[in-house]
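In this view, the complex is presented without one of its protein chains, the others remaining in place.
Going in written order, the chains are labelled A, B and C, and every chain counts its residues from 1.
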Amino acid sequence: MNTIGDIFRVTTFGESHGVAVGGVIDGCPSGVQIDKQLIASDLARRATGTTSSASQRREADEVEFFSGLLDGVTLGTPIAFIIRNTDAHPEDYQALKDHFRPSHADYTYQAKYGIRDWRGGGRASARTTAPVVVAGAIAKQLLDQHGIRAQAQVKSIGGETDPEKIETLLQQCRAVGDSVGGIVHGSITGIPAGLGEPMFDKFQACLAKAMFSIPAVKGFEYGDGFAMAAMKGSEANDEMKVEDNRTVKFLSNHSGGIQGGITNGEEVFFNVAFKPIPTIGKGNRHDVCALPRAAVVVEAMAALTTIDLILRNH
Amino acid sequence: MNTIGDIFRVTTFGESHGVAVGGVIDGCPSGVQIDKQLIASDLARRATGTTSSASQRREADEVEFFSGLLDGVTLGTPIAFIIRNTDAHPEDYQALKDHFRPSHADYTYQAKYGIRDWRGGGRASARTTAPVVVAGAIAKQLLDQHGIRAQAQVKSIGGETDPEKIETLLQQCRAVGDSVGGIVHGSITGIPAGLGEPMFDKFQACLAKAMFSIPAVKGFEYGDGFAMAAMKGSEANDEMKVEDNRTVKFLSNHSGGIQGGITNGEEVFFNVAFKPIPTIGKGNRHDVCALPRAAVVVEAMAALTTIDLILRNH
Amino acid sequence: MNTIGDIFRVTTFGESHGVAVGGVIDGCPSGVQIDKQLIASDLARRATGTTSSASQRREADEVEFFSGLLDGVTLGTPIAFIIRNTDAHPEDYQALKDHFRPSHADYTYQAKYGIRDWRGGGRASARTTAPVVVAGAIAKQLLDQHGIRAQAQVKSIGGETDPEKIETLLQQCRAVGDSVGGIVHGSITGIPAGLGEPMFDKFQACLAKAMFSIPAVKGFEYGDGFAMAAMKGSEANDEMKVEDNRTVKFLSNHSGGIQGGITNGEEVFFNVAFKPIPTIGKGNRHDVCALPRAAVVVEAMAALTTIDLILRNH
Partner (left out) sequence: MNTIGDIFRVTTFGESHGVAVGGVIDGCPSGVQIDKQLIASDLARRATGTTSSASQRREADEVEFFSGLLDGVTLGTPIAFIIRNTDAHPEDYQALKDHFRPSHADYTYQAKYGIRDWRGGGRASARTTAPVVVAGAIAKQLLDQHGIRAQAQVKSIGGETDPEKIETLLQQCRAVGDSVGGIVHGSITGIPAGLGEPMFDKFQACLAKAMFSIPAVKGFEYGDGFAMAAMKGSEANDEMKVEDNRTVKFLSNHSGGIQGGITNGEEVFFNVAFKPIPTIGKGNRHDVCALPRAAVVVEAMAALTTIDLILRNH
């Protein structure tokens, strides 16, 4: 339930206002030197976002590792870590003990478990993405050895793609205490052909599952996505040439690098739609927009999916 | 790899032009009378579609059950079944032995496995959805006992939503040997609050994974989906009233019945985007459009996801 | 539940007096030529046993393959197969409909499922080991490519190890309608160092789980096993020499080829204890002793465990 991946398995834990959030990575190959600076810089991307959209919660986000590393090199055994919740103010949430906030998970957690950690979002908080970013930063270092790169950036916010218009929109939202949604565009480059497991662990199926695990995600498409629903086959097909009787060269990439659930060696690209943050109203200590911070989470999820499917492909 | 579900587990097998396609359902509760007519009628929906879009492959699609049933009642043991490929003409595909069709899985299967069943789409063929429909029809009978109903129908084809325009479009495509994509709209009604497993098996994550397992699916969104990326929080939030100090009533359903990955008791609804069928050109024995036939597959996948998450929720 | 293995996954199905028993092998590597004669000869070992202990049920045990093979070569897709129950006489069991036989699973299945297939042992019958033998025979062919051999033979029956005494004992049992237990000795030779996954998927843990899946198994030990409980460390340790500064040579093998849950390159050997068949009384159409037939099942389980842990070790 709180584990993702089949061979490179990441289990996360932690409530937003408990002692800590953290994770365990099982199945990480041995002998890999981990650069902790790269982890810290990804965590910083998640923590800060841009000036005008950022939450006012400020966490040190220092990662404590407990196991799985010897002098920074992976042992092949589980890598466990935590990030302490140092800026948690559970007392701020006292009023929420008997109140369900709209479009939050307060009610659904209560319905499912008959109990919930009412101090902030608990397990449903976006704070739970911090351990995902740590695991993703490690996955990215493994992918780097294969020449693969997972990347993500904001594509649009509130329907706007122009940075200046986005900035204006975010300031307007902050002024009135409103929030706004957006789209993150992701890509995986340098990926070899042959990744993805038919029938039910197709590359796109695993990627979609990972993306819909991120709080606030409402839509996912890859390749030309929803636009393909209005296309003809003659417009959508990716012709290819077989060169030197061996190498395949694609002349287009409407497919987004995946056919029949298996990568074809072209760039995998996709869009992830986020709803607006449900916490609104002036004076709330929350983001105007999840997106700048969410991009690194999308990147982490893409990296985790890819390394797992690489390890499964033998 | 070829298994979906955690407790209600469906494993499928079979190549499009091999002896048979089939499946094994493990974890089906005991003591349930199965109506085989309902299975047959769902298979008929998958086989036929509408007149103008339908494939010319005609299969009897008779289901042979091997186990798990005693006088039509489930034993709690695995239910295994096959559907024979009686109309398979592997010799038609002789020319494909050394040829990769564009936007098919021919190349990617070859890249992954170093071998492929070149007789038609093999394991990547839409024929492999027949066992999914059988399992889905059984899942729907279980859901019926819980008062839950999973449904799906064509929303648009080639961007058109009007039936007459769709019919005209399909005829045009058939005339020139082209194909066209579309969108299926699905819903799950009567669903209780509390289904879905945080963190990585959120209801929508499991549903998305199931949908992206269907051949030709390029996009998935639930609730207001991609449209929410352009919304403000003040527009997107679902206010609720707590009645009688106990019952929660939602005033809107932008969320699509899921919050924090857990159902809230409202209708779950979603859209699934299909690319055009890649096989084009006159004289090909294939569909103009996958959609009319795909709706029952979407329905089956929604039912399988729901029953599994019901059984996991205890 | 009815699946064993993590990458090389075998799902079995079928009741003893239903239409068929069978299985699906998922995760079998592609490109391997399967010799169906080897499968048939292992099935014959399971079906026959020795003259004096054998059941009087006579099945053709012909394997029908549905998928996963092209001209006898594995495609990397699921291999599904059945063996029809041609000699099933469900009417013989009419009397058992309302009766629980002692030390059978009749009562426990009824307690668990509220229903059972009372025609013979249903899912708990030893007939369900036939698909395991098929999968094991395929696994052995894969192991053969790695130079690994899984073998098993009867070590003792009723406490006797001498063939002549065993024969006498079996005849005595048959004469009075009694049955008798025994021990099967198994070994895996040619196995490399490094197989087995700590912490909970140790080589011996996976092997034990597989062996205790066989009906009637009551005990499992590996290496010097239970005898080690009475040993001193000075007697039980396996000294080793490092040769050429690289190669490790062990001077003894009390450990049975496994240390810390991981193979060390020495022979893995083990014993499996079977209770007497619970069906006794003159005129019953059942074995006097499960063992001669059980050896090939032990062998199959050892092969399945080994190939799965090879594929997991990367």
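In this text, contacts are C-beta pairs under 8 Å (C-beta built on N, C-alpha and C of every residue); 3 or more make two chains touch, one makes a residue touch a chain.
Everything numeric here is computed off the predicted structure, so don't read it as measured data.
The omitted chain makes contact with just one of the residues C:Asp42, C:Glu59 or C:Asp224: C:Asp224.
Remark: the residues of chain C touching the chain excluded from display are 1-4, 12, 100, 102-105, 107-109, 111-112, 121, 123-124, 128, 156, 158-159, 173, 178-183, 193-202, 204-213, 215, 217-226, 228-240, 242, 248, 254-256, 258-265, 273-280, 312-313.
Although one chain is not displayed, its contacts with chain A can still be listed: residues 1-3, 9, 11-15, 18-22, 24, 26-27, 30-31, 64-68, 70, 73, 75-80, 82, 112-117, 122-123.
Taking the complete complex into account, residues 7, 77, 198, 311-312, 314 of chain B touch the chain not shown.
In this section, only the chains that are shown with their structure count from here on.
Centroid distances from chain B, each centroid being the mean of CA atoms, peak for C. Averaged C-alpha coordinates put the centre of chain A at 26 Å from the centre of chain B.
The mean-CA centres of chain A and chain C are about 44 angstrom from one another, to the nearest whole unit. Chain C has its Cα centroid 37 Å from the Cα centroid of chain B.
With touch defined as above, residues shared between interfaces to two or more other chains in chain B number as follows: 1-3, 12, 112, 123.
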